[in-house]
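The other protein chains are all here in position, but one chain of the complex has been omitted.
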Amino acid sequence: MLPGPSPMPYRYARRVQFAETDQAGIVHFSWYFRYMEEAEHAMWREAGLSIAPPGEAGFPRVAAALDFHAPLRFEDVFDVHVRIEAIARRTIRYAHTITRDGVTIATGTMTAVAVRKDPDMRAVDIPGDIARRFAVWRPEEA
Amino acid sequence: MLPGPSPMPYRYARRVQFAETDQAGIVHFSWYFRYMEEAEHAMWREAGLSIAPPGEAGFPRVAAALDFHAPLRFEDVFDVHVRIEAIARRTIRYAHTITRDGVTIATGTMTAVAVRKDPDMRAVDIPGDIARRFAVWRPEEA
Amino acid sequence: MLPGPSPMPYRYARRVQFAETDQAGIVHFSWYFRYMEEAEHAMWREAGLSIAPPGEAGFPRVAAALDFHAPLRFEDVFDVHVRIEAIARRTIRYAHTITRDGVTIATGTMTAVAVRKDPDMRAVDIPGDIARRFAVWRPEEA
Partner (left out) sequence: MLPGPSPMPYRYARRVQFAETDQAGIVHFSWYFRYMEEAEHAMWREAGLSIAPPGEAGFPRVAAALDFHAPLRFEDVFDVHVRIEAIARRTIRYAHTITRDGVTIATGTMTAVAVRKDPDMRAVDIPGDIARRFAVWRPEEA
């Protein structure tokens, strides 16, 4: 049996790869958005789900934002902490904090919307078996 | 002689490449942040500057945010309109609008900070010969 | 009417973008393979084709190889020269030369195979309306 939905933040550990750096000697800012998404998908797997099941809804992003506080460099090991800030009928909003050795590297949010997997990509309700696996994180419960 | 600073939005034209799509059949959202940066750098070149001159300040991003309104697909030709929203002593904030055939694809902002090019990356004033090339865009002047 | 198939190499011009550099201060080697593919697709467009038409064959790569002779750096403008070395019933082999200001940067080859666009990706004959648009480049004809 799958575990019940967890209201806790999910922690995703990762190491910086060489191709992710740029000539300034730090990770290119576009990569942090991929790190956010990798953490989201790992959280879905932890919940017994895949964000790309065949024949179901897709989840394109409708908003993404990051503030960058400190750089990451080649071979740094860091954590992406992701929690669910809000679940509406058709959207999920995540909040992310990226840290390395206790230092905050970046903080941000990302919102995905459920859509039909056809060229029109019309918004649909989040399938119940997915919505049931997730719960909004509330600090007072932690 | 270089042209004076332009308060007008700069338009950068681009075509979607295959490697920029994902298995949902649309451009992966992380690419839009690269499109924003490509447009910024093209605007700098238009102003007679390079964002990466040897022996000068670097310009890492401290914030980036996008709202996605419609997808881009393989071989789509689109425009990135970039304008300067604010120039402070050490930071430049850009506003971007991505359009395809008059349809708004995405809107967002990006803030870069001038730093010394050493491992500490301490914030410094934007060099005068750079600051003088740019001007904030004000709609009433357009 | 479309022009007839051209046996001449196709030239694709490109500028190096910041996100394509790595911390060694040069373009990351994986990007050259994307440059090869961008040039291939531009050559297809020049021939009145898209490599990704709806409802037709797909063209995954079965081999790719590059030798790197000199680096590319941020904002370099370079050319990818692509020509067809061989067309068989199901495969196309391209040869690429990347140059900057007459200096050879990289040389390589890439082979694509026609497949059915389903999960099995079974090899199929190259559709006639595609094969007819291309011709092998033979230096003696140039």
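Labels A, B and C are assigned to the chains in the order they are written; within every chain, residues are numbered from 1.
Here, a residue touches a chain if its C-beta (ideal position, glycine included) is under 8 Å from a C-beta of that chain, and two chains touch if they have at least 3 such contacts.
Everything quoted here is computed from the prediction, not taken from an experiment.
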Subunit A residues touching the omitted chain (full complex): 17-19, 34, 37-38, 41, 45, 50-52, 74-75
Sites on subunit C contacted by the missing partner chain, in the whole complex: 23-26, 29-31, 33-34, 37, 52, 58, 60-68, 71, 117, 119, 121
Hidden partner interface residues of subunit B, rising order: 18-19, 21-26, 28, 30, 73-74
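In the analysis below, only the chains that are shown with their structure count from here on.
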Central chain of the complex, centres being mean CA coordinates: B
Of all other chains, the one whose Cα centre sits farthest from subunit A: C
For subunit B paired with subunit C, centre-to-centre distance based on mean C-alpha positions, whole Å: 29
Where subunit A and subunit C are represented by their mean Cα positions, the distance between them in whole Å: 34
Centre-of-Cα separation between subunit B and subunit A, whole angstrom: 25
Numbers and ranges of subunit B residues touching at least 2 other chains: 34, 37, 52
